[in-house]
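The block underneath contains the structure these notes are about, expressed in structure tokens.
Apart from one protein chain that is not included, each protein chain of the complex appears where it belongs.
This part shows subunit A:
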Amino acid sequence: MSGFLLSWAATVPDYAAPLLIAALGLVICEKAGVLNLAPEGVMAVGAMTGALVVMGGQGPWTGLAVGALAGMALSLCFGLAVVVFRADQTLTGLATVAAGLGLSGLFGRDAVQKPFTGLPRFGETGWGADLPRLLGQQNAVIVLALVLMVAVGLWLGRSRAGLRLRAVGEDPAAADVAGVNVQRVQLLAIAASGLLGGLAGAYLSVVSAQVWVEGMIAGRGWIVVALVIFAGWRPGMVLVGALLFGGAEALMPRLQAVGVAFPVYIGAMLPYALTLVVFVVAMLRQRGADVAPAALGRVFLRQDRH
């Protein structure tokens, strides 16, 4: 039993890390008032680019970095449409998903199912061979994700720039009057979310699977969207949510492997059902309005300022 729990616990961070990274990006973006449904597409581009770079002979860190930049590039296209041209954020987000999936399929066409050597786990490196399993199963990006979480939390909550960003998400008109460049803040927030979304995607191909397949994000981008709502746009809660979602996903196959009769379809539904419950509870307690950035999804036009 303890062996079962230990091996399960050791794998949870690998499930949770990409969700955490992408969700942190999304928190930044949505705290600035931009409703962003694009993660699935952004992560797809990040995964494909990261894999191609590593297959091209570069190291895994280069792959992760270039994957992150590719995610940012796609995210900026989204930003251009919604911030500069004021397109509808929901529709543009969905279009960005389609574009991301299509682009990754197009450029990754000849790279499908070709295994490569990605980022090693601590236990696979020379210095980490003797680490206990719980640590040896982890990798450097997981550590980076935790650092990012703390940094994003502090930056959003404690810094002047973070305050400005939140002001834009709560009341862009007021922020505008106070001298904040609303469009620039939103564009930067969208760029940051793309960077982290791309990194999360590249994590999946370069660290987790070490192979690329079209459509390999497999709905994780949507889980990220749900996760951010679940977490109430708070970085600390994003970690809790990522561990919960990742832990449940990691548990399912392990229960099957020991023959426990667990309803797998209910298990697969759990993250989404949980999000709905949290959402409904938040609304019932009339906290909903406080939890979500007040101007989320609203297009800010300066001439409409009241």
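Points worth noting:
Methods note: contacts are C-beta pairs under 8 Å (C-beta built on N, C-alpha and C of every residue); 3 or more make two chains touch, one makes a residue touch a chain; residues count from 1.
As a working rule, contacts and distances are computed from a predicted model.
Of the candidates "Chemotaxis protein X", "Heme exporter protein B", "histidine kinase" or "BMP family ABC transporter substrate-binding protein", the chain left out of this view carries the UniProt protein name "BMP family ABC transporter substrate-binding protein". When the whole complex is considered, the residue among A:Leu188, A:Leu255, A:Leu270 or A:Val299 that touches the unshown chain is A:Leu255.
Screening A:Ala218, A:Met283 or A:Leu301 against the full complex identifies A:Ala218 as the residue touching the chain left out. Residues 3-4, 7, 11, 14-15, 105, 109-110, 112-115, 124, 204, 208-216, 218, 249-250, 252-265, 268 are the ones on subunit A that touch the missing chain.
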